[in-house]
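Just below is one structure, and these are the notes that go with it.
A single protein chain has been omitted; all remaining protein chains appear in their positions.
Letters A, B and C mark the chains as written, and numbering starts fresh at 1 in each.
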Amino acid sequence: MDNIFDRKGETAWCPGCGNFGIRNIVLNALAELNLKREEVVYLSGIGQAAKAPQYYNVSYFNGLHGRSLPPAAGIKAANPNLNVIIESGDGDMYGEGGNHFIHAIRRNPNITVIVHNNMVYGLTKGQASPTSRIGFKTPIQVNGVSETPINPLALAISLDASFVARGTVGEPEKTKEIIKKAINHKGFALVDIFQACVSFNKVNTHKWFKEHTYFLEDNYDPKDKNTAFKRALEEDRMPLGIFYINENKTVFEDNLAAHRAGKEPLYKRTRDMAKINELLEAKK
Amino acid sequence: MDNIFDRKGETAWCPGCGNFGIRNIVLNALAELNLKREEVVYLSGIGQAAKAPQYYNVSYFNGLHGRSLPPAAGIKAANPNLNVIIESGDGDMYGEGGNHFIHAIRRNPNITVIVHNNMVYGLTKGQASPTSRIGFKTPIQVNGVSETPINPLALAISLDASFVARGTVGEPEKTKEIIKKAINHKGFALVDIFQACVSFNKVNTHKWFKEHTYFLEDNYDPKDKNTAFKRALEEDRMPLGIFYINENKTVFEDNLAAHRAGKEPLYKRTRDMAKINELLEAKK
Amino acid sequence: MAKRGLKQKSRVKKETVPANELIIVLAGEAGQGIQSIESILVKAIKNDGFNVFATKEYMSRVRGGVNSTEIRISSARVRSHTDRIDLLIPLNDESIVHLTKRIGPATVIIGDSTQVHDNKLMNIPFQRIASEFGNPIYSNSVAIGTICGILAVSEEKLYADIRAKFISKGEEVASKNIDAAKSGYAIGRELYKNKIIKFGITKDPSIKDEILLNGSEAVALGALAGGCDSVFAYPMTPGTGVFTALAGYSDKMGLVVEQVEDEIGVMNMALGAWYAGGRALVSTSGGGFALMTEGLSLAGAIESPIVVHLAQRPGPATGLPTRTEQGDLNLALYAGHGFFPRIILSPGDVKEAFFLTQKAFNLADKYQVPVFIMTDQYFTDSYYNLPQIKTDGLAAEKYIIETNETYKRYALTKDGISPRGVPGFGTGTVCVDSDEHDEEGRITEDLDGVRLAMADKRMKKFNLVKKDVIKPVLTGPGKYKTLIVSWGSNYNTVIEAMKISGKKDIAFLHFPQVYPLPKETAAYLKKAKKLILIENNQTGQFGDLIKLETGIDIKNRVLKYNGMPFSVEEITKAIS
Partner (left out) sequence: MAKRGLKQKSRVKKETVPANELIIVLAGEAGQGIQSIESILVKAIKNDGFNVFATKEYMSRVRGGVNSTEIRISSARVRSHTDRIDLLIPLNDESIVHLTKRIGPATVIIGDSTQVHDNKLMNIPFQRIASEFGNPIYSNSVAIGTICGILAVSEEKLYADIRAKFISKGEEVASKNIDAAKSGYAIGRELYKNKIIKFGITKDPSIKDEILLNGSEAVALGALAGGCDSVFAYPMTPGTGVFTALAGYSDKMGLVVEQVEDEIGVMNMALGAWYAGGRALVSTSGGGFALMTEGLSLAGAIESPIVVHLAQRPGPATGLPTRTEQGDLNLALYAGHGFFPRIILSPGDVKEAFFLTQKAFNLADKYQVPVFIMTDQYFTDSYYNLPQIKTDGLAAEKYIIETNETYKRYALTKDGISPRGVPGFGTGTVCVDSDEHDEEGRITEDLDGVRLAMADKRMKKFNLVKKDVIKPVLTGPGKYKTLIVSWGSNYNTVIEAMKISGKKDIAFLHFPQVYPLPKETAAYLKKAKKLILIENNQTGQFGDLIKLETGIDIKNRVLKYNGMPFSVEEITKAIS
């Protein structure tokens, strides 16, 4: 069956890279959700992962390094009916884009954020990323990384993100289900996905990820923040799955005066000059 | 007794503002620690709180809005012997400066960060800050804040900050002891301090803070991250005290090649041209 | 090359008080209530048929220091700042020190001698009178009443205004304030009758029907008239006024109003909104705009419209946060890496600000380029009465097209403009990319083909933009010997100074659009024997632009960069 989201053709990724796996998982998720192709908008920053939107057959906004989240919120503000998905790298999202990450979680627009977490800067050829492990050596971190890696899940949970999950390319089926739930979730949904960079990360390989992960129990209940935090902190073998869901949050675009009465996209509206005249009259 | 850190004279703060209280607490802490005045360097960003360094008799770097943390790390890198203290506002530190906040915690320079948390932007006349409560009305947030406030303690704990504490102007003695411990702590130490803005925050007043806070039990043990997180999440009445300490982290400046052999400040060193010649020779 | 920054030397010496005008300055600490005195007063004065202008200068603090408000009342239209003060009402001693240089022999100073000490002070015991009504806090109302009494402003409306202002605090507070004002009014009448304060201003009843508008409100309302439906900002003086004004209108107009975490987020969020079909404004000042530089370049690369309100204040860095300067022109001209077209507008008065901002949205959308509205603290905070603004014929022009399957966001067209679709409107995909891209918006490494085509396309658009430039505005005789050249907020001050100078051979060329520079510029400049450039910055940035574009170097640069706007007197002197 043809996947309408698939834009066939070459990619700029290295053979064997985990990015291909994520692409397949996402393509399947999109198809199974039966999303309307014209209503899906993809965003990314800059990096190897951030090239992903180029390879889907959808509208996209491939912006600046680290800056995918603000335009995503801008898009939801202008047209809440669009299905907005971000796919970007760990450096892009948690490094250069860290401030937007914190505040987008607080803002809680209804978007899905998929992070290709390869624990390295791929495109710029192998410097440490915020998720690189302590001791990881690179041409810049010549004696190994000494800064504590970010735990994106714990961070998101601490900010009361409305949906926090982790997947891995190594588990395509389960990761696909997570992504589907993330897209269906109303609010900011984070899916951090482990992905091996075969060119620049010789430590955190496909094999390493397999050995260092496992799925949360089937009966795990993602409603409690403290439990979610505790599980997110596990380090030796890192859990996968949906860690935390908070359904009680209001959504950014719903709170805007522009959309309180209805969700008509801004481009469909026309400005009523009579109202401007009223405002001017009030200046008397 | 004269406090050598006290720079007498007018301030630009409003009468009744909590900033005065913080200033007194800090002055006492500095004096009691017997710090060498010439070795103390103060930093801040921009805001009402950020004017604090102006009113101490110390060296300071009063930089850009939101950007106190990077120069603080730069200072420690150039001279690890200096005692570096930041005092700034909640908007400055958690809003504009959010990305530096995350990554400074990871970097773990040996500095003390005191945040005047008045849950509002004072200097720019009363817009919401990242710690403003939901529903807080301002000339911008005309229908009240709808974004989830940042919980700076939970956030810092999620990043494994090496020292995380909260004080309040309403409890000067205890808050002073916290600040002293923070300054003595080796590593990044956060002290968030509740401070009423009498001009622009008519909700979170001195009284409100009093009613909504209490101190952690005397036997509270700040070594466990999960417990610390749980306590940091308490909302109705918010605990005060030292929530979390991790003594097992290495310190930024100690990891630098420049300071592995010794802590001599960079300005005292001279460049040995013979070494440059060696490097050039290796290019043959 | 450049003249030293104008410095006010000493107490104003010679002065001829035109009887048909009264210049009142109120001064005191932040927090003493000068702002609210001003707002009630100016409205009451205008509603009584006087021409009125008000501007303020203040320190970067919430309480303390010295701030002052200048209120000019006149038979003729007044729209600019003067050094001269006819009537000074200081609320403390520091106010007198602060304003020393502007106090002349003819300045009348009235105030409460328990608060203010000066040989020239005429004591009006504001506090004691207020206390008679139960609270010294009412002294501001006494002062309001006094001024209205001097001017013989209609009492009825004045008290209604005061009631409206205070009624939220209860009936008692409202009526006490009115009583206080009444006492003041009587005093004011006395002062006038005793010829302590002399003037002879004629009223014009039609002024009642005019509006009062400051620069911030003019930009905000102009934006709305231009179809602005969303505003993204991070608070920063003096850009905050426009943000606040739009937030105030958000419920009525159904706007998107979002305070973003930082200015980088502001710009990128606004670009997202435009991408999806919104018409977004960002409002900031120099330091905040500096952070938007990379985002501006993104707008250039993806050919997104964006409207930037850049309200200037003195730098470098934090500089003087609440002061005024025209120091960010170079920043607006050259911000962003790589080449892309842009438009820079610089309103000279509030009416022009309304219409230029309205137009900014249409220009941005039509050419898919960034458009700047450059104002400054002086401009955003000043206001005056003007005839009602007519919106007839104005429209938020629509340029968005419906896409189909073959849609290409960057289709190469003859004029360089590719029709702009938005996601969700039609069946096509709308792909924008910060990397160099092909017609479809996909990354390219085709250097000689696609890269050059896209670079040339952006240049073509620029050539188009250059053909659609708002002409400079000449005031004065067509045959001039001396030509004054200026931009932005100096407009009204120069106009008034020209009138005062009385010279017949001086004209003034004002630039509502500074970039691309109107092609008529050189011809105008060449006609003059003498050129005078007036800019509120340290080096003459607009003069440099003119030199670059026309080859004409205006050596005579009147520059001011102490954080204050030009006064009528300064410009009068400079052009005489």
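One rule holds for everything that comes next: a contact is a pair of C-beta atoms (placed from the backbone, for glycine too) under 8 Å apart; a residue touches a chain by one contact, two chains touch by 3 or more.
Not measured: the values here are computed from a predicted model.
A.B. asks: Please provide the labels of all shown chains that the missing chain touches.
C.D. replies: So, spelled out: the chain left out of view touches A, B, C.
A.B. asks: Among C:Asp229, C:Asp365, C:Asp381 or C:Asp544, exactly one should touch the missing chain; which is it?
C.D. replies: C:Asp544
A.B. asks: Which of these touches the unseen chain: C:Asp112, C:Glu258, C:Asp328 or C:Asp376?
C.D. replies: C:Asp328
A.B. asks: Among C:Pro314, C:Gly441, C:Gly488 or C:Pro516, choose the residue that contacts the chain missing from this document, as touch is defined above.
C.D. replies: If we include the chain that is not displayed, C:Pro314 is the one touching it.
A.B. asks: In the complete assembly, which of B:Gln54, B:Thr227 or B:Thr250 touches the absent chain?
C.D. replies: Of the listed residues, the one touching the omitted chain is B:Gln54.
A.B. asks: Tell me which residue among C:Leu87, C:Ala225, C:Ala301 or C:Leu533 touches the hidden chain in the full complex.
C.D. replies: Once the missing chain is taken into account, the touching residue is C:Ala301.
A.B. asks: Applying the definition given at the start, please give the residues of chain A touching the unseen chain.
C.D. replies: Looking at chain A, the ones touching the missing chain are residues 10, 12-15, 46, 48, 64-66, 95-96, 98, 121-125, 127-128, 130, 139-143, 199-200.
A.B. asks: Touching the missing chain, which residues of chain B?
C.D. replies: 12, 37-39, 41, 43, 46, 51, 53-54, 57-64, 67, 69-79, 81-82, 99-100, 102-103, 256-258, 260-261, 265-271, 273, 275-277, 279-281, 283-284
A.B. asks: What chain C residues would touch the chain not displayed?
C.D. replies: Touching the chain left out of view, chain C contributes residues 4-5, 7-8, 59-60, 65, 101, 264, 286-287, 289-291, 293-294, 297-298, 300-302, 314-321, 323, 325, 327-328, 330-331, 333-340, 433-436, 443, 445, 447-448, 451-452, 455-456, 458-459, 537-539, 544, 547-548, 551, 553, 561-564.
In this section, only the chains that are shown with their structure count from here on.
A.B. asks: With chain centres taken as the means of their Cα atoms, state the distance from chain B to chain C in Å.
C.D. replies: The separation of the two C-alpha centroids amounts to 37 Å.
A.B. asks: If you average the CA atoms of chain A and of chain B, how many Å lie between those two points?
C.D. replies: Those two chain centres are 30 Å apart.
A.B. asks: Can you work out the whole-Å distance between the CA centroids of chain A and chain C?
C.D. replies: 41
A.B. asks: Tell me, which residues of chain B touch at least two other chains?
C.D. replies: 95-96, 98, 130, 143
A.B. asks: Quick check on chain C: which residues sit in contact with 2+ other chains?
C.D. replies: Answer for chain C, listing residues that touch two or more other chains: 250-251, 257, 261-262.
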